[in-house]
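The complex appears here minus one protein chain, its other protein chains still in place.
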């Protein structure tokens, strides 16, 4: 299990959400409130869009709470769209390549959850990737694999929400064939530089928490946990839902 | 605050105490029970005596709970005298140089606690070190500084327990001159390759916990917390006490 | 390209070969003489057999030349059979999981060279692994993959030299199908806790150098480069050869 947040709105310094709040993501790395794993100290990452199509990335295996680079970056980088993630590893190794967010071209992706029985499924899933996406794979996590499967469908023209829905269905079907009983859990966010899609889903209806919050006048935040310690103004995203944040505002729909 | 353990006895694999017990030191790095800081993820270190006078050392800035090298080392190194320490930083940076145990010649030292007002005292204390010991200083912690001050007195012929007592008195006197109100807390262990001295002291009588335990037939363990989850057979070392473990058995006396 | 050494004989401290010689492996990490890549600073690893069947392992992403843990370990660990490797990455990421030596049960493996067109071949090769070996894969390198393919054949009863020969032939066949022109180069060593097999092979007859050396009265060393700067007493292993070191002495035969 992990904790993450995503922001879309007027450009703000990353520190406003990542470091400064009372229950900031950095704080959650040491002591999360609503996660199965209290400590999320197995590395972290941030990704942000600036003037270029492809995002800036900083990923590190140290715990977020003690990383001075993270503080210095977050207090100097301002962005209208950014992701931040702290990791609690679930079986795959501690390496930068396994830290979120993952990126591919203009896309950023991060995930909280897991594929039940991933060890058994991994190769079957990898076999479905086209060569150019498989070669882009850097790490060993189920999260990166789901991301590349989603990208694969998007490259074939499917809209984001449909691509994600199909990848989840496809994965569930593979799990069924192998009689895997452990659940598929998927709280995640995907950005393209302009807008964000966030997802909350679990095959056992126990998806990791994911909240939506209006940030001041200028933006929207999606986060695993409210950042100020209380839940006022934080709306729990219902399971089975996809949230679309864009310049046109927020829109929720059912994940199919 | 930190957590540590020390062992003296027949040679055993380090993993028997460091990794295997239900509430092992590796487990305590993620979730300590009796520490102010629940998480001790700011690096760790082990030191052990083998066939040589000077000990082997492995110190790392990663959390102990996720370090594969630590597991592999502990399952392959056997020693009759070893130290292990997991760190929760108190103000000084995260670097290997700041990880315990510290070593000097045949000596190993580790510490749980802190010097109140260390920032104000540091230079005065460093000024009292002779050149050769100051040049040996690698990091920035109060712990390493206390160790070198103790070594200094031992090099002048003072027995261990007296050297430690004098350094604590000296430090308290400097704190008083500067009207520092924060306490001096010192739960620590020092080894010379043959025997171990362990100390539990605090100027405010709130010294970090330190326990003594007979390990099977063949050894003695000193640890910040019992390693099996319950306190049976674990004796809390009284504050103001020094424990001496050697081939001749254990001996407790008052720290002066 | 990388540099490595392997030792079999009476137990010696690792430092005698890894750190102390004038052109030691630590020195070669900074400045190799006979390698395509002068600097081998993309991590390193050591593996050694002690009292247990499975070896001790220490792998790190730092350059070997600046790692204090490596020095402390090598001056305190004594072993009759050990491997040491410094890495110059060829395309796959810098992570501990990609550092040599790799291990599986009682086996240690390290490699200098590469599979031409690995990006294209990787999935086909991975597909040939049985599930339990695929699940053991931690990193992304061609070296680890070759190792697991060799293990696979050994588990089916093939002797080491034959297993290696078959894996090389199999790989060459796959390369041919895909019309890959880049060479397969393979200077490598494999140990089982008792003896060592070393291999020097390249499809273009430009295999990385590998030398054999009688160490004092008590042992044999295999190394990418002579450790003392001159070649006296260092015998270049001919290409297409496998060397078998055991308590019965050394034996060379053609690799089939």
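All chains are identified by letter, namely A, B and C, in their written order; residue positions are counted from 1 within each chain.
Throughout what follows, a residue touches a chain if its C-beta (ideal position, glycine included) is under 8 Å from a C-beta of that chain, and two chains touch if they have at least 3 such contacts.
On a predicted model such as this, the values are computed, not experimentally measured, just so you know.
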{"item": "Residue touching the undisplayed chain, where the options are C:9, C:41, C:183 or C:226", "value": "C:41"}
{"item": "Touch criterion as defined above, residue of B:96, B:153 or B:213 at the omitted chain", "value": "B:96"}
{"item": "Residue of B:119, B:159 or B:233 in touch with the missing chain, whole complex considered", "value": "B:119"}
{"item": "For chain B, residues in touch with the removed chain", "value": "93, 95-97, 119-120, 122-123, 126-127, 131, 134-135, 137-140"}
{"item": "Residue numbers in chain A that touch the chain omitted from display", "value": "48, 50-52, 54-60, 68-69, 72-73, 75-78, 96"}
{"item": "Touching residues on chain C - with respect to the absent chain", "value": "30-31, 38-39, 41-42, 61-63, 66, 68, 89, 93-94"}
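Keep in mind that, in the parts below, only the chains that are shown with their structure count from here on.
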{"item": "Between chain A and its twin chain C, rotation from the CA superposition, multiple of 5 degrees", "value": "180"}
{"item": "Chain B-chain C separation of Cα centroids, rounded to whole Å", "value": "38"}
{"item": "Shared-contact residues (touching 2 or more other chains) in chain C", "value": "96"}
